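Below: the structure, in structure tokens.
Shown here: the complex without one of its protein chains, the others still in place.
Chain IDs A and B follow the sequence of writing; residue 1 opens each chain.
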Amino acid sequence: MMKALVFAEKADHFNRISSKLKEMGFEVHGLSFAEANADHLYISEPNYDYASITAAMEKISDDVGPDLVVFSSTKLGKEVSARFAQRKNLPCITECLNLEVEGSSITVSRYSLGGKTIAKLRTSLPGVIAVVADAIEPSEQSFQMNIQDFEIPVSNQIRTVSREEKKREAVGLREADVIICIGRGLRKKEDIELVKELAEKLNAEIGCTRPLSHDYKWLPEERMIGLSGEKVSPKLLISIGVSGQIQHAVGIMNSKTVIAINTDENAPMREHSDYYVVGDLYEIIPELIRNL
Amino acid sequence: MKIAVCVKEVYNLEQVKIIKETREPILDVPKKLDDLSRNALEEAIKIREKLGGEVVAISAGSPDLKKTIKEALAMGADRAVIVTDCSNSTPESTALILSKILEKDSYDLIIMGDASSDDYSGQMASRIAEILGLPQITFVSEIKEVSEEKITCVRDMDDYLEVVEADLPCVLSVTNEINEPRIPALKDILKASKKPVETLSANDLGVEIPQPYEIIENLAPEIDRRQEVIEGDAGDVARKLAEIIRREA
Partner (left out) sequence: MERFDAVVIGGGAAGLGSAYRMAENGMNVLLIERGENVGEKSVYGGRIYSWVFEKYVKGFQDAPVERWVKKERLTFLDERESVSIEYSSDETCSFVAILTKFNRWLAEKVEDAGGLVVSGIKVEDVRLNPLRVVADGEEIGCDAVVIAEGVNPMLAMKLGIRSDWKPEEVAVGVKEVFKLSESEVNSRFDVESDEGVANLFVGYPVFTHGGGFIYTNRDTISVGMVVRVDSAMKNKIEVYDLAEKFRAHRDVAGFLKGGSMIEYSAHLVPEAGIKGVPDALHKDNVMIVGDTAGFVLNRGFTIRGVDFAFYSGVLAADSIKEAMDGGDAGLAGQIYERKVRDSAIIGELEKFRKALDVLENTRFFNDYTRMMVEIMRGIFDVKEESNRLYDVVMEKSRGRKIRMALDFLSAFRGL
């Protein structure tokens, strides 16, 4: 039986990945910071230092001899996967959306060309991949659940001075039935109030494009929809003042119906819309609120 | 302070078109210096402006690099070392080649973007740091302090912000929020044309390019939206929209 070795700092990510691997027929070994589903699991104190985790994975890998080493494609996961792969002189593919195994090779899909395309890549095992855990639908699998404690070796390549959790609102973008997504067509931060009014009428969550969350900081990062943010799948997505760059469009592709309001008749957003309204959001939204 | 900036040429993605019928991308478009490489360069130039020293742009890519690298020189890199015979590069091969170049000099800092905007693979800093046996600070959104010996940075991670420090030499990867890259003026571009560019081949460096994967296909996802355009005065449009919303929500 082929063996997989998993590291994910979040138990939820770990379980999604391990269920997928189990489904594919792997014996699943893993390192995590909390109890999670695996055949053989090492649990350690939380540690967010790449050098320490790389060293830990190296040690476990030398014991287990995995065919495939899988990380969650978070920032930490990507960072460690590449360092680990280089140490073991293995190929590594990050940001994998899907994986299939055929004999001694693995095929993965990932976005390419900035999200314009999806590339399918095949590499032979042993290998390393980092998987976007949220792209995996978890399944019920039964595991041996051999669990043991593990002490991660301490490294001081870099020293952590302080760590501060980002203040996160609980945002239900992923579960929302209706989402209103705003972009740079909004002129100023105060105008979000107008959108909020519409959102309340529709019981909708508000999401945004990257410039609004990361450059202007009008909304928190967890509301960002796109390639490097949330990928959503509501029944209805109303896109307001969004140009529709592919990096954003990737995040809304699973929406059932998309309505867009844009002043530019030929913005890329049009291609990603079922209903494309050409007009001024400042005129249309108040009218729309009145009509609902 | 001697700073190397690893930069990447990418297709001008805005110009890449998709053939509707086959969903294949048309890659016959000009290349440019990647946006995140510009962020890395900007940060390096700022450090040089403060501490003095040299900024060297380093890159591996296609023969087009001879042209694209000029953008790095125009931004303010002092010189460049490029390898132009690795068009079909992978993170594995690029890391090997760039490390060979980096080994030839002793750099205090090696800076790059946290990923490239085309592949978004994000492996380069880790791989190069591992090959060179250096510490790495990835996803840097702010450099708090830098001296000849030590650097302190803010890292912007998924769920937390972290302040870390490391002794130099060290490898950094920066996010695109770290700065607003400068746009070179004509005089910078003219000056850039006189800056030295050393052009090498993978062969010169004794690197055999590994091909660890096979690309089975690379196609645009199917987009199948109705694209029904609604125009008119705000009142009419709003009534139509309200109807659609009631039906779909």
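Heads up, the rule we're going with is that contacts are C-beta pairs under 8 Å (C-beta built on N, C-alpha and C of every residue); 3 or more make two chains touch, one makes a residue touch a chain.
The structure displayed is predicted, hence computed values, not measured ones.
Seen in the complete assembly, the chain not on display touches B. Across the entire complex, the residue among B:Leu132, B:Met157, B:Ile189 or B:Leu205 in touch with the chain not shown is B:Ile189. When the missing chain is restored to the complex, the residue among B:Asp28, B:Glu145 or B:Glu222 that touches it is B:Asp28.
Residues 12, 17, 19-21, 26, 28, 30, 67, 185-187, 189-190, 193 are the ones on subunit B that touch the missing chain.
By definition in this document, only the chains that are shown with their structure count from here on.
For the pair subunit A and subunit B, the distance between C-alpha centroids works out to 21 Å. For subunit B in complex with subunit A, the touching residues are 11, 13, 16, 18, 23, 25, 90-92, 95, 117-127, 129-131, 135-139, 152, 157-166, 170, 177, 210, 212-221, 223, 225-232, 234-235, 237-239, 241-242, 244-246, 248-249. The part of subunit A that touches subunit B in the complex is made up of residues 48, 50-51, 74-76, 78-83, 85-87, 91-95, 107, 111-114, 116-123, 127, 157-166, 168, 177-178, 202, 214-215, 227-228, 235-236, 238, 246, 253, 256-259, 265, 270-280, 283-284, 287-288, 290-292.
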